[in-house]
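Scroll down for the structure; my scribbles are underneath it.
A single protein chain has been removed from this complex, and every other one stays in its place.
Moving on to chain A:
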């Protein structure tokens, strides 16, 4: 079902205000197909009527179904090349320079909502590639946390399918994975830098102990929280980030209006937050 440009823009603005995801025009087709599913399920005739329902108090339940339709939980290695480029081009070097000055050669990274581990392990691989230069003699600690124990177990196992590793540069794929019957087994060399733990981002008593991170990643999770919950969790990230550290969210996400303390650092193809 085709949605008019006006209806698309209204729906896009509604989604952006509601959860902070921006659907660009290239994703109009995706949104059309998802809205079509929900129209069929609810018996509503037009996108405009559907938008009216979502915006009304009566639409609270439908809004949950809609959010499930438009968000995907998929994760894969090297999912955000622009982010990795920014780290390698500038951000890693900035952090190393600052920490070298105080003589503290330890890099701490938190993948908060680590799912099956792809993001945390991607970072480990990228850092390993700078092990003999920028991070020579550095202690590297990467922590992955998730609320779901099943995905934590998968992350610890470190066995992936071809889809998950499709974006891994070939030289790194052959270096850090062993292929076995269509499965890709991650090498112990990468795994040893990463630990995985269960953590609920709303558990204040545990969150305050996630201290002194240089880089924090939290992609595609905050979109599910309301503004107050989002603000609370983001404040924890702010508190737990080193003064020279960076905080990253997902590729189409926005924290506009959520936290006044974080400043945006723009880089080609993306942005991060700093103090």
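Here are a few things to note about the model shown:
Simple rule for what comes next: a contact is a pair of C-beta atoms (placed from the backbone, for glycine too) under 8 Å apart; a residue touches a chain by one contact, two chains touch by 3 or more; residues count from 1.
Everything below uses one rule, namely that contacts and distances are computed from a predicted model.
Set against the options "Daunorubicin/doxorubicin resistance ATP-binding protein DrrA", "HD family phosphohydrolase", "Fe-S cluster assembly ATPase SufC" or "Cysteine desulfurase", the UniProt name belonging to the omitted chain is "HD family phosphohydrolase".
Shown as candidates are A:3, A:54 or A:86; the residue that touches the absent chain is A:86.
For chain A, the residues touching the absent chain in the complete assembly are 16, 22, 24-26, 85-86, 89-90, 252-257, 263-269, 271, 274.
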